[in-house]
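My questions all concern the structure below.
The chains shown are only part of the set, and none of them has been moved.
For clarity, chains are labelled A and B in written order, and residue numbers in each chain start from 1.
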Amino acid sequence: MELTLAKALNSGLRKALESDRKVVLLGEDVGRLGGVFRITDGLHKDFGGDRVIDTPLAESGIVGTAIGLAFRGYRPVCEIQFDGFVYPAYDQIVAQLAKIRARTAGRVAMPVVVRIPFGGGIGAVEHHSESPEAYFAHTAGLRVVCCARPSDAYWMIQQAVACDDPVIFFEPKRRYWDKGEVDPGAGAPLPLHAAEVVRPGTDLTLVGYGPTVRVCLDAADAAAEEGRRLEVIDLRSLSPLDTATVRDSVARTGRLITVHEAPGYLGMAAEIGSRITEECFYSLQAPALRVTGYDTPYPPSRLEDVYLPDLERVMDCVEQSLSY
Amino acid sequence: MLTTHFPTRDPDPVQLLDPSGHRVTHPDYALDLSPEEYRALYRDLVRIRRVDAEATTLQRQGELGLWASLLGQEAAQIGAGRALRPQDFVFSSYREHGIAWCRGVPPIDLLGFWRGTAHGSWDPYRAGMANYQVVVGGHALHGVGYGMGLRLDGADGAVLVCFGDGATSQGDVHEAFTYAAVFDAPVVFYCQNNHWAISEPLTRQTRVPLYRRAFGYGFPGIRVDGNDVLATLAVTDAALEHARSGSGPVLIEAVTYRMAPHTTSDDATRYRSPDEVAEWAARDPIARLRACLEREALADDAFFADVAAEAERLAVQLRTECRSLPDPRPTALFDHVYAGPHPLIDTERAQLTAFLDQFTDRSTDRFTDRFTDRFTDRPEGPGSWS
C-alpha cells in the first residue's frame, strides 16, 4: 500500500506495540496529540496512557526514565520533539544510555530507541532544523540509523525497537509527507545496518541519507541527461557504517561524494571519506568530496535554501570530482 | 521585603481586580495609580492584542512561517512589563510579545523572527531584553548569570526571567533557582502558568501549584491572578524591588490561560475541551480592566474608540512593514558566526560567492523565486510545530 513516511512510522510503531507488551512510547505530546508531527497518532487511544506516555517537558527526564524502564525490562521508544532539543538529554544519551551495557559487563541491556525528527527545509524557527547525527555517531555504544523512504521507515523502526542496543533513530522531517509503497507482508528487505544502492551507476558514487537521498537521486537524474551515470547509495545506517557497500561501489566508480545537511566539519562525510580512502586508495580517481551544510549555525529560514545542499550544489561537486 | 516563610496553606492568587472588574485590596500589595496610568495599561493591553491578532493573520496569509499567540496572557505580560525599569533586563521565551512591547521593541522586530529573516531582530542592549529563546528553559540560567553580573558591578537593576508552566520541568530552570538562591542574584522568575505546554496539561508538570517550588530553595514564591493586570503589576513591582534591594530571587506564578492554540501550526481541539476555553474566555483580562475603567469612570467612550482606532493603525502599519521586510543576502549566513577571523568561514563564504556567481550577476537572484513561495511551498501535512 502507499503510505507517507510519517504514516509508515506510525504503522511501524503500532506493529511494535502490538508485538511486544514491553514496548512503551514516551515523549512530549506523544499522547492525545499524537506528537507534533502525528507520528504517534491514534496510539494513545488504542494502547492507553501506560504504553504511550506524555512526559513532563524535560528531555533528560525522557531518556533518563527510559533507561530506568529498560533496567526494569521495558523497551522504551523516546520521541525528542525536534533535533535542536536533544541536547538537554545529551548526558543521559552519551554518558549513560551508550555506556550502561559495558558498565554492567553485559548484565543490563539497553534496548532504547530515541527518535529524532531532524534536518531543515520546513521554514521553521531556530533549533527546529538541525542535523546533530555526528554527535551520536561518534559515541561508542550507540547505533545510529536514518530512514529516507516510507518502506524503510516502516521496517527500520521495527528493527530498531527489536534491537537490544540503544538506537538513535533519525527521521527526515521534511520528507514526512513523501509517499511510497510499503508492503507489510513482505518482511524487512534489509538488515538494519545495511546501506542500499538505490540507483546503480558507473561514473561516480553519491552517498546520502535521510533528506539528502532524494537530492542525490535528483542529481543522478540530472546527470543522466548529460550522459553521466551516477550511483546513489542510501546509507541508512550512520553507525556502524556499511563500509562494504560503499567500498564496492567506489571500487567500481572511482569517485565518491557524500551529501548531508549537517555542517561539513567533522560531519559524517569526513568519516566516510577517510574510511573509504583508506580502503580504496588505489581505485579513487578523485578525492572523496562532500556537499554539506555550511559550518555556521542553521540560519533563519529565509536563508535555508542557501544553506541546504541542493541539486545545483551537488551537480557542481560532481563536475569538480569528474574534473580530476 | 517579601517573606520566605512556609505558608500554612496555599493562598489565593493575589488579586486587585476581581473578575467582574471591581477593585479589591490585598494586604501585601497596594497599588496606587493615576487615571492616566489606568488608561495607559488598557491601551497597552488592547494594542498588544491587536498586534498579536495581526501577526496571526499574517501567518495565515503566508507572510510568517509561524506565530505563537499571547491571546489571554496580555495582563500577565503587560503588568510584569510595566513594572520593569530601564536598568532591568529581561530574558524570555518566544511568547512574550507583551513584555517586548513594554521594553519598546518595535512590533516589526518581533515578526522578523517568525518570518525567518533573522533569529533575533532587535538589539538586546537597547531594549534591555534578550532576543527570544526557543529552547524551553534555556535562558533561565542566562538571567541568573546576568543578575550575578549586576551584583558584581554593584549595579541597581534586576532581571526578569519569563517562562511557562512547561518550562518548570527542565533541569536548567532548577539550576537557575539553585544558583540564584546561592548567589543572591537579583532575579525575578516569572512563570506564566497558562495551563498548557502544547498538548500537555499542567498536571503533567506538577502535582502542586508551581509557586511552591520557591520554598524548596528558600526564596519567596507568589501566586498572582495572571488575568488581572493590576495584580501582576503590583506583584512584579514588589518582587523586582526585593531583588534590586539585594534580597535575592523571587518566583512569581502568574495564573492565566493560553486562549489560542500553542502556535499557528497547532490544533488545540485535539486535546482540550471547548468548555474549558469558554470558562477562561469569561475571565478575559481586557474586559476586566475595561469594566473597571467604566465603573470607576476612568475612561469614556471616546477613549475606547480612540484606543481601538490606534490599535487598528498599528496593525495596518505592521502589515505594511512585514510585507516589506527584506530577505537577508545569501552570504549573511556567515556574518556574526565569529567575532574574529575564521579561515573555514572565509573559505566557505568565498565558495558560496563563486558558486552563486555561476548563475547570475546578482548573486541573490538564484533564490528569489524560491523565497517568494517559501511558505506556500511548505510540505503538506498536519502538525503542531512549536
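Simple rule for what comes next: a residue touches a chain if its C-beta (ideal position, glycine included) is under 8 Å from a C-beta of that chain, and two chains touch if they have at least 3 such contacts.
Bear in mind that the values here come from a model prediction, so they are computed numbers and not experimental data.
Just one of each chain type is placed here, yet the complete complex contains A x2, B x2.
Criterion: only the chains that are shown with their structure count from here on.
Chain A and chain B have CA centres that are 35 Å apart.
By the touch rule above, chain B contacts chain A in their complex via residues 65-66, 94, 112-119, 134-137, 166-167, 169-172, 197-200, 204-205, 265-266, 270-271, 327-328, 330, 332-334, 337, 344-345, 348, 352, 355, 358-359, 366-367, 370-371, 374-375, 378-386. By the touch rule above, chain A contacts chain B in their complex via residues 4, 6, 28-29, 31-34, 36-38, 54-58, 60-61, 81-82, 84-85, 87-88, 121-128, 174, 176-177, 265, 294-297, 299-307, 312-313, 316.
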